[in-house]
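Sending over a structure as C-alpha cells; questions will come in a sec.
Only one protein chain is missing; all other protein chains are in place.
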Amino acid sequence: MSVLGVTAIVVFGVASVVTGWLVFRTDSMVRAAYWLMASFVGVGAMLVTLDSQFLGLILILMMAGEMTIMAIFMVMYMMNPAGLNPMVMVHQHRTAIAAGVGSFLLLATVALVADFPADPAPAGADPTAELGFELLGRSMLVFESAGVALLAVMIGAVAVAGKWGRFGDADAGSVEPPLDPEEAAS
Amino acid sequence: MIELILVFSAAIFGIGVYGALSQQSFVMIMMGLELMINATVLAIVVFWWGTTGGDPRGQLLVVVVLAVMAIEAAMGFALVTAVYRARKADITEKLKRLRN
Amino acid sequence: MGGLGAALVVLLAAGLAALVARWLSSVLEPTTLTVPERVPFTGGMPPQVHAWNRFHIRYYVMALLFLAFDMEMVFMYPWAVVFVEEGIVALVEMLMFILILVVGMVYTWRERGFQWA
Amino acid sequence: MGLRGWLGRLAVGVEVPVFPVVGGGAREAIQDLRLRPELELVDSPRHAAVMLVVGAFPPGDVDGLAQVHDQLAPPRRTVRWGGEPVASLPDAVVVDGGEDAVVAAITETFAELMSDPDRGEPPILPDVDPVEWRGVGPYGQGGMGMTGGTPYGRPMAERGPARDGLELDRVPITIGPWLPTLPPGLRLDVVFQGDVLQEVEVGPAPIVPGEGSDLFVRALTEPVPIAEMELARARHHLRLLAEILRVEDLAVASRRALRLVHGIRPGATGEVERLAAALVRAGLYALALRGVGRLDRPPPGPAARATGVAVDARSDDPEYRKLGFEPVTVEGGDAAARVRLLLAETVQALELAAKAGPARAGGRGVVEAPRGRLEVGEPPPERTLLDLAPEVLVGQEWGDAVTIIHTLDLDVEAAGREIPV
Partner (left out) sequence: MNPVVSVLFVGGVLGIGAYVVAVLDRAFGPVSRGPRDWFVWPIRRAAFLAVQRRTETERPDAEAWILAPALLAALAAAGLTAVPVTPSLAVADVSAGVVLFGAAMIIVMVAVFLQGWSPNSLFPLIGAYRFAAMALSFGIPFSLVVLTTAIPAESLSVGAIVASQEGLWNVVRQPLGLPVYLVTGAAVAFWGPFRIPEGTDLAGGAVLEASGSARAVWRIARAGVLVTLSVMGAAIFLGGHLGPVLPGWAWTALKTLVLLAVFVWSGHAFARMRVERFVWFGWVVLLPVALVDVFASGILAL
C-alpha cells in the first residue's frame, strides 16, 4: 500500500474513532446522530481505501438515510433533545468504561499478537461483480432469506409502531406511570 | 496494515460497548450497538482485503451485517415507539421500576 | 483510491469555498446583534418556548419502512452489474426478492402508514 | 469606497426586497404592489431590506411591529405609506400618494441604504433579555435539571396527549399578526405537536378597519346597479384566487389573476376560463387542494355552495330572477371545490354584469356579499367564518391549515366591522 494510502487509513481511522467517541459526548441528539454518521463515513472511506469502493460508498449511502431516521427518532423520544440544558444520562458508568476499555484492549491485543495469513485480494478484479455472482449463485439462499427477513421486519415494525392495529388502538389499556418513583415502587 | 486497521476497529468497538452499557436512553443504546456493527464491518473488510484472497463471501458477510443493522434499527425504533406509547417511558430505568 | 481521492479533494474544496463565501458579509460589515434582533420570526410575536422540542413526526411508520427498502438497494447494485451475464436467473431471483418487499409496502399502505398519524 | 461600496452600487437596481406590514384598509393596495417589477414582497423579514407599513393601526404601540422591524436583517429602513405615523416606528420615511409615489420612495430609500449602510435604522427595542437567565444553572445557561428553568431565556415545551397516543411535546406559539403568509392582521394562538395543530385560537387583531364604501353594505338599504355588484364580486374572487395561488407557490398564475382584476370587463369570461384551465394543468387541485379541509355544514355562502348546497341570497331577489340567475354549486366541500366555485362564480358574475344593463337590486335588508350572506342585524359573514376557523383548523398539518385559511377567505378586518342598521 502506498504512503498516501497509509496516511488516508490513519486519517480516516482516527476520524472515525474520534467522531464515534463524540457521539456520547454531546447533549444534542441531532449532533449525536450525525457524529455517528460521520464515524460511518470515516469507516466507509477506509473501506474505499481497502479496494472495496462499492461497499464503502454503499455504507455511506445507507447511513445517510438511517442516521437521519435515527436523529428524528432520538429527537422524538428524548427529553431535552437539543441539549439546551446540559445533561448526563448514564448508568453503571464505571462498569461501562471498564467493559469498553477491556474489550478494546482484548481485541487490539488479539489484532497485534495473532498472525494473519497474508493473502491480499487481487488487484484489478471487480469486487462488485463478484459480489453479484455470489448473491445470484451459491449464496442465493442468503439473498432470498434476507428478503423474507426484511419483509418480516417491515410487517413487524408497522404492526408494533402503528397506531391502528387489527386488534384496536395500540395504546388501549395502558397505564401511565406515576411521576413519583416511590409511588411506583409501592 | 491489517493490524493497524484492526486496532481502529477495536477502538470503535470499545466505544460502542461503552455506549451500549452506559446509556440510559433506548435510542442511545442503539447508537452503541450501531457503532459495534460499524467496527465489525471494518474488521470483516480488512480480513477480506488482506487474508482471504478476495473471496466474495467476505463481501457477502458485510452485506448481511448491514442487513442485520437495518433490521435492528427498524425493530428497535418500532419497539421504542410502542413502549413510549404504552408507558410514556423513554429510558430503561423507568421500565425497570414498572416491572412490579 | 485514485479517482475517489480526487472526488474527496473536490468535495473539501467546494465546502471550503462555500464557508469562505459565507464569511464574506462579516468581513465587509462586522455586526453584533441585539437580543430582539435575534428572536426567531413567527409573525411578530416572540415565541413562548424554544422551537426545539420532542418533535412529533407523523410519518414514523413510513420511516421504518424506508430502513428495510434502503437495504434492498444494497442488493440491487451488484445485481444490476451482473444482470446481463446471469440473464433470466437474475431476473427471476430479483423479482422474487422485490415482490416479497412490495408485499411489505402494500401492507404498510393498507395500514395507513403513508398518512399523517 | 472599496469592495463594500462597489457591491452596494451593483446591488441598486435589483428589485427591492420589501417586507409588507398590512394594516386596515390596505389589503388591495399591497396586493397590487406585487405586480410592480421594482419590488419583491418577501415572506420573511430576514430577507428584506425595507419594511413597508401600510394601512390603519390603532393608536399607541402596535403589537409586534417593533419586533418585526428589529428582525429585518441590517441595513434596513422603514417606509410608512399613507395614514397616521405609527408610534412603535419612529424613524419611518413617510409617503403619501399613489402606488408610483411609494415605489419611487422605496427604490430611493433602498439606493441610499446600499450606498451608505450607516443610514440604516438601529434596532428599536432595548437590548435586554425579556427573562433573566444569564448566570442561572450549572453552566449559566438559565436552566435547571434536564428540562427545567428558562435556558437561554425561554422555557422548553411540555408534553401533552396526541391523537395517535404518543405523548410528545406541545409547542404553544403565536403566529402572526404580521406573517405575510396569512391574511393581514390574522393572529393565531396555536399549539403545535410536530407539524400538526392541536389547538387554535384566533387572537386579537391589531389593525382597525380602514375607510371605504362597501357596495354590498350599501345594497342592504338601497338598490345599487347589479352590474357594479357583480363586477365587485368578480374582482373580489380574483383577488382571493391570486392570494390562494401565491401561498400555493404559483407566482406566475397569481400575477395573471391579479392582472385580470384590473382588466375586468362585463362579459369577458374567456380569460378567466383560460386561467381556470391553466390551473388544472398546473396541478393546483391534484397536488395542493384535493381533499384538504372538507367541511360538513359550512355557513351560507361560497363555502356552502362548494358542498353542493344551493344557498344564495340572490335567488330570492326578483331582479336577479329576471336575469335567469341560478346559484352555482360545486360538489366536494374541500379546498379544491371552493377554488372551483370561485372560478365558476367569477365567470357567472361577469356574465350577469353583461346581462344586467342598468338594472338595480337591493334594499331588501339581505344581500349576497362575496363572502356570504350579509343581513341586517346578523353578524357579517366574515365573523361567522372566522369563528369557524378554530374548529376546522385543529388536527391539520400546517400547510393544509394555510390552504384552508385562504380558501375559506378569512378576513379579520371585515369581521370587525359592524353592519349599519
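In this document, chain identifiers A, B, C and D correspond to the written order of the chains, with residue numbering beginning at 1 in each.
The rule is short, and it goes like this: a contact is a pair of C-beta atoms (placed from the backbone, for glycine too) under 8 Å apart; a residue touches a chain by one contact, two chains touch by 3 or more.
Predicted model, so just to flag it, every value in this text is computed and none were measured.
Taking the full assembly into account, the omitted chain touches A, C, D.
Considering the full assembly, A:A64 is the residue among A:V18, A:A64 or A:V142 that touches the omitted chain. Contact between chain A and the unshown chain involves residues 28, 30-31, 34, 37, 53-54, 57-58, 60-61, 64-65, 67-69, 71-72, 82, 84, 126, 128-129.
Mapped onto chain C, contacts with the missing chain fall at residues 2-4, 6-19, 21-26, 28-29, 31, 33, 35, 37-43, 47, 50-52, 55, 57-59, 62-63, 65-66, 69-70, 72-73, 76-77, 80-85, 87-88, 90-91, 94-95, 98, 102, 105, 108-109, 114-116.
By the touch definition given at the top, chain D reaches the unshown chain through residues 4, 7-8, 10-15, 17, 37, 40, 42-44, 46-47, 49, 71, 73-75, 114, 117, 151-154, 171, 173, 179-181, 192, 194-195, 245-252, 254-255, 282-284, 287-288, 292, 397-400, 402-403.
In this section, only the chains that are shown with their structure count from here on.
The most central chain, judged by the distance from its Cα centroid to the centroid of all protein Cα atoms shown, is C. Each chain gets one centre point, the mean of its Cα atoms, and the points for chain B and chain D are 51 Å apart. In this assembly, the C-alpha centroid of chain A lies 16 Å from the C-alpha centroid of chain C.
In this assembly, the C-alpha centroid of chain B lies 21 Å from the C-alpha centroid of chain C. Among all residues of chain D, those that touch two or more other chains are 151-152, 156, 159, 163-166, 168.
Each of residues 63, 66-67, 70-71, 73-74, 77-78, 81, 84-85, 88 in chain B touches at least two other chains.
Shown here, the protein chains touch in all possible pairs.
Partner chain C is touched in their complex by these residues of chain D: 3-4, 7, 44-46, 63-68, 70-71, 74, 117, 123-130, 151-157, 159, 162-164, 166, 168-169, 171-179, 182, 187, 193-196, 397. By the touch criterion given at the top, residues 4-5, 8, 45, 48-49, 53-54, 58, 61-62, 65-66, 69, 72-73, 75-79, 81-82, 84, 126, 128-129, 131-133, 135-136, 140, 143-144, 146-148, 150-151, 153-155, 157-159, 161-164 of chain A touch chain C in their complex. Of all the residues in chain B, the ones that touch chain C in their complex are 63, 66-67, 70-71, 73-74, 77-78, 81.
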